[in-house]
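Just one protein chain is left out here, and the rest sit where they should.
Just so it is clear, A and B label the chains in written order, and each chain counts residues from 1 on its own.
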Amino acid sequence: MATQQGSAVPAGHEEYYVPESSGMAISATIGLLLSIYGAASVLNDMTFGEPGAETNSWTIFICGLFWFVATLFMWFRTAIRENRAGMNSAQLKKSYVLGMFWFIFSEVMFFFVFFSVLFYVRVLVGPWLAGEGEAGAMNHLLWPGFEFDWPTMQTPQEAVGGAAGQPIANHGEFFSPHTSMAFGEVEHWWHWLPMWNTVILLSSSVTVHIAHLGLLENNRGKLNLWLGITVALASVFLALQVLEYHEAYTLYGLTLNSGIYGSTFFMLTGFHGFHVAMGMTMLLVQWLRSIRGGHFTADDHFGFEASSWYWHFVDVVWVMLFLFVYIF
Amino acid sequence: MGEHHHGPAKGLKRWIFATNHKDIGTMYLWFSFAMFLLGGAFAMIIRAELFQPGLQLVEPGFFNQMTTMHGLIMVFGAIMPSFVGLANWMIPMMIGAPDMALPRMNNLSFWILPPTFLLLASTLFMEGGAPAFGWTFYAPLSTTYAPPSVTFFIFAVHLLGLSSIMGSINIVATVWNLRAPGMTWMKMPLFVWTWFITAYLLIAVMPVLAGAVTMMLMDIHFGTSFFSAAGGGDPVLFQHVFWFFGHPEVYIIILPAFGVVSQIIPTFARKPLFGYDSMVYATASIAFLSFIVWAHHMYTVGMPIAGELFFMYATLLIAVPTGVKVFNWITTMWRGAMTFETPMLFCIGFVVLFTLGGFTGVMLSMAPSDFQYHDSYFVVAHFHYVMVAGAVFSMTGAVYYWLPKWCGRMYSEPMGKIHFWISFVGFNLAFFPQHFVGLAGMPRRIPDYASQFADFNMLSSVGAFIYGGSQILFLYNVISTIVAGKPVSDDKVWEGAEGLEWTVATPAPFHTFAVPPRVK
Partner (left out) sequence: MCFKAKRLHRLALGPVLSLLGLTSRLAWSDDTKVNQINMPVSVTEVGASIYNLHMTIFWICVVIGVLVFGVMFYSIFAHRKSRGVTPSNFHESTTVEIAWTVVPFLILLVMAVPATTTLINVYDTTDADMDILITGYQWKWKYEYLDEAGENLTFFSNLSTSQEEIYNREAKGEHYLLEVDEPVVVPVNSKVRLLITANDVIHSWWVPELAVKRDAIPGFINETWFRAEREGIYRGQCAELCGRDHGFMPIVVNVVSQQKYTDWLSDKQAEAAEIKALMAQTFTLDDLVKRGKDVYARDCQLCHGANGEGGIGKAIAGSSIATGPVATHLDVGIYGVSGTSMQSFGKQLNDVDMAAVITYQRNAFGNNMGDMVQPLDVFNHKQGQ
């Protein structure tokens, strides 16, 4: 690996590390491309080879995904090794910090969209469809009988007697749930999973912080213990989330087809769940690095820090979810 | 640990494995030019079909695919990557950095693009054809009523977003972190400033676009009802999300162009840029305002009147900071000692034509009049004035301006001037008459039109062919410069040029500023 040989470097500005050319990006591209090509083909039921047979594009998708994940693994391994070999200047480390920070910001914007969608349909669209304000004609000509409340327990389509009776063509069929996820709808409070999930996720933010303190105190045992607990909490959260989805589908009739309530519910919680899984993987990697490789020192532990920021971010999103999806 | 080599690798490996900002910049630039030709070729098909009333060349369905692919490829494949390429080349050199902050990620941002556009273009050959719902892909035409290829389109957009976000994070980190000592914020060249702010726009809105296409995907394949009233959703919701991305997007396209113009005009006026500080603040204000005006694309969807008024007033405000920029450029010229080399010609062309496009923008922003303009060729004229005569002209100027620094050879000035004048005439011939037909009532995105619009459309097509043809001259000029141009001896190249990029050797060596320079 090449570092620049310079003289007379001004204070505060070190020699800059310019990595050697690298094949990782092109490899990642190949993986990404294969996986999206495969995914799109799966969704379109496309088959290679004999037409008409069940889609075999899964193979492409899974190979691509595997390739991509493997590349990412190599990539991060390289970055970690470079750092441990002392090749990263303070300036490069700061670039990594900036990169992670603004990456999280872009994630914030991603969730911002779905929350905005939620507010838009709840505050504006629903009442319009129900004929509020100037929209009287809309309701009595198109959706007679539709009344809006949130969570919507009856879609406009159902209000007019199902897909056959609706005034517009070909937009699919939407069946409302019989029970919503809101507090009070579900039989007993201790059976209300979102509350447990909130407790779990909030405490996991605390545990990851304790782990960080352990790291700063050079207390490896404390770090490993609390980080391990965090990962465990994360997996419990995910398990409960899966359970919740299962109940939604089997007990409450709440599905992706449940009109806008189901759509926003699964979109928000689903993407959140996906981010929890990513955050958990990141924390797990840091945990393994710590116990297996003894990585991290009190003043150099960006991998850990980045993962914990991410974790706090995921946590904040959950709090918003809890408030606006489950409670209000 | 290999040898301490600093030169480029040999052959294909140099490009595929590139981590050098100049190599990556070069690839971006060539890639975007290729996309410009492809998007341009689609535009030529559009103009050829519209040459006369009646259907002669293509079927209506295919025409819609052409319109869609033209818009998508020009915006995401030609303009945006071209400015990213410019950023890669110039930002490190302008702020005295050795490279971009995260070079390997830089390579990934680039290499995602070519296969993604290949995938996008390949939808043309898929069953049911390519996306045919316009570059704005309004639901439900792009969901329930879309061809199957829309799934590929959706994933392609996800990847484009990924590439843009990584590219922008890189720029943000570079500008924050890699400025040479003494290069304070308010000393940064304006091109760096405009890109810095653009990068933030990108980081903020590309995820929004990702959200929009994700909801489409869900509606198409998983039975959700975001954009369907029957389930309690709303097709207009799609438009809100799209334009929350889409309007900042148009400033993503133009802000770097503003930066370029702010570099070139002072050079050829031989006078410092007038009102540097206000340029910076104006750029920031435009960026801020761009987040609160999106619904001016949706005046006719039937928003409540309070919404219409809010978006109308907010949109009007954008004319103020943009005006500040125009006035600053003109005052920079004032009492300078101007010469009119090709880059300067393109910048003057930019100022005139962009301002005209800005004026039509102000007309469009008037909600009641927009009821007449909306989705007519008047809008098409507006945005080609700001995007072609704006972004493309400034990009062309930038290439002429920095090409000698990049390859150490001078382009042919007479040929450059001819290119400018043909472009200028062809462009106006192509797009000025579109104002007329638009006002007279010709809708956009139609393959055939009423006889009363025939003459102006013919004129417009002729102009488009002229403008398109002139790009071949440009290509020829650039290639012959690289291959056989007259070597440039002076590091500074232009008499009036200022800035760090002109202090390094010509052609710029593979690595510049391995040791940070000191800025006084």
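As a convention for this text, contacts are C-beta pairs under 8 Å (C-beta built on N, C-alpha and C of every residue); 3 or more make two chains touch, one makes a residue touch a chain.
A quick note: this is a predicted structure, and the numbers were derived from the prediction, not measured.
A.B. asks: Tell me which residue among B:Ile16, B:Met126 or B:Leu316 touches the hidden chain in the full complex.
C.D. replies: Touches the omitted chain: B:Leu316.
A.B. asks: Touching the hidden chain in the complete assembly: which of B:Ala337, B:Leu475 or B:Ala505 does that?
C.D. replies: Spelled out, the listed residue whose C-beta touches the missing chain is B:Ala337.
A.B. asks: Would you mind spotting which of B:Pro8, B:Gly134 or B:Pro181 touches the chain that isn't drawn?
C.D. replies: In the full complex, the listed residue that touches the missing chain is B:Gly134.
A.B. asks: Where the complex has a chain not shown, which of B:Lys271, B:His382, B:Lys405 or B:His419 is the residue touching it?
C.D. replies: Final answer for the missing-chain contact: B:Lys271.
A.B. asks: Considering the whole complex, not just the chains shown, which residues of chain A touch the missing one?
C.D. replies: Looking at chain A, the ones touching the missing chain are residues 128-129, 134-135, 137-138, 141-143, 156, 164, 167-171.
A.B. asks: For review purposes, identify every residue of chain B that touches the missing chain, sorted by number.
C.D. replies: So the residues of chain B touching the missing chain come out as 53-56, 60-61, 64, 132-134, 138, 140-141, 144-145, 228-230, 234-236, 269-278, 300-302, 305, 308-309, 312-313, 316-317, 319-320, 323-324, 326-327, 330-340, 348, 351-352, 355-356, 359, 362-363, 366-369, 371-372, 374-376, 433, 435-436, 439-441, 443, 445-452, 454-456, 458-459.
Following the convention adopted for this analysis, only the chains that are shown with their structure count from here on.
A.B. asks: Express in whole angstrom the distance between the two chain centres, defined as the mean CA positions of chain A and chain B.
C.D. replies: Spacing between the chain centres: roughly 31 Å.
A.B. asks: Chain B touches which residues of chain A in the complex?
C.D. replies: Answer in residue numbers: 1-10, 12-13, 15-16, 18-26, 28-29, 32-33, 36-37, 39-40, 43-44, 75, 91-92, 94-96, 98-99, 102-103, 105-107, 109-110, 112-114, 116-117, 120-121, 125-126, 129, 133-134, 142-143, 148, 152, 155-157, 163, 166, 168, 170-172, 174, 255-264, 266-267.
A.B. asks: Can you name the residues of chain B that touch chain A in the complex?
C.D. replies: Touching chain A from chain B are residues 1-6, 9, 13-14, 16-20, 97-99, 101-105, 107-108, 110-112, 115-116, 119, 140, 144-145, 148, 151-152, 154-156, 158-159, 162, 165, 168-170, 172-174, 176-178, 180-181, 203-208, 210-212, 214-215, 217-218, 221-226, 228-234, 237, 240-241, 244, 304, 511, 514-516, 518.
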